[in-house]
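Just one protein chain is left out here, and the rest sit where they should.
For chain A:
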């Protein structure tokens, strides 16, 4: 408290902070970026370890024998799928019943707000089929889910085959203490959404689905399986769910532990783990893996069918079989054994997975960065905003001449840009879908944005303002941005950090007295839309699939439309966040630049 109450030391501290404001800000920015890049350096990360006692010490033995038969079932499934031209509901029901499960179906239909060009669907209707294996050992109060999507074409047949094979094998074991639900969902996430909403009696997105006839207990964990070939070389773990939510780290640990035990190659973000962390290429490999995770998390979309489970407090992950040109091959029996082992350990759970971390980044499957380590990177960026706000506050509270009557027109001149920029945000949020209903041509986001930008430019060039006025506006905008980014980073660290990387410099340097044209250019380059464009290229680069500018632009547009679809289908929050809050905030800085 000495610092807060001693006037001399306070004065010294404040004068230090205001005098050295710019250098401190630059140092903070550098330090924030450096800290973030350092997170992937192996000595700075923690090794993963199993925190959950129920899964750690218990021994299980995997005995699943029937890989070949599962693949045969998969081939049969694919034949029936081809014949019916969609989900072979009858056949699936009959097969599941033959394996001794309680089988139920659920119908659902959904009309998208506009046609989805990536997956070529507009009016979606389909059926989910699921079978419940009732727990013989315990009251049926808890359940586990194993799901496999029924995808169009020749994809995922093996996954459904393996699911049915596991169902048959699990049925004959006596140690299950939790219901196991085997779910085959149609139309990937839309079907999953319908099933989860039906299971939990909620309806958040206005989808039509028939109520579920059969239920198990409360779902403790779920795995989604994607497998498209008879033999695979490695298994990839996908964790990122809706709004950047991640499952408990113990689920990833469990997967990694069994891969090690059974001897399957496992990857995360499609990247194998390397041991040469002290070499440059090893470090850059880890950075790439982590950056891929950050990008995927920041997008806020579910990257596998498991993504929607997380919203209901269910720890879930997707396991993807990858068949590349590696020497090392794994057959379906081994994958079946791996899944059997994982389910047996999950079966031993006494309470929900909660021991381990929920906030983490993974530079490799065996190492992770927890919230305590990565938050300082964001904190260093956020401190810049607070320092600028402090600087402005000091400037405002010690003006050359004090005029009290300046405050009441100040409120109005402050409210106008705030209200107008938020209205444009609302327009940007509403217009794309409204326009799409009127004109069926290509997606008009860029046009809308152009119109809005011009309107703002015209408006701000005409508006008069005082020297005091822009300082107040900037103070408000900087604090607004700080709170906004702080909240975003808590919910979705990656999104918050990426936005902070681009918006914080804007917020720090913009004043009406910097060169207009150059600053306007920088401002546009660092706008949320351009950030997204860069991210698209960067993401492609990280995945080692660089694309031309033309394709990148098309991808950019499709990413925006996917974002809007994710919002209206699954309730992803990234699109409303950007349009309703981040974009207006950026407009405020634009407004300050053109303050007269």
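Assume a contact is a pair of C-beta atoms (placed from the backbone, for glycine too) under 8 Å apart; a residue touches a chain by one contact, two chains touch by 3 or more; residues count from 1.
Just so it is clear, contacts and distances are computed from a predicted model.
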{"item": "Chain excluded from display, named as in UniProt, from \"Phosphatidylinositol glycan anchor biosynthesis class U protein-like\", \"DNA polymerase delta subunit 2\", \"NADH-ubiquinone oxidoreductase chain 4\" or \"Tetraspanin\"", "value": "\"Phosphatidylinositol glycan anchor biosynthesis class U protein-like\""}
{"item": "Touching the absent chain when the full complex is considered, from A:12, A:26, A:79 or A:487", "value": "A:487"}
{"item": "Touch with the omitted chain, as defined above, among A:390, A:433, A:529 or A:555", "value": "A:390"}
{"item": "Absent-chain interface as seen on chain A, which is shown", "value": "4-5, 7-8, 10, 245-246, 310-311, 313, 358-359, 386, 389-390, 393, 404, 408, 479, 482-483, 486-487, 490-491"}
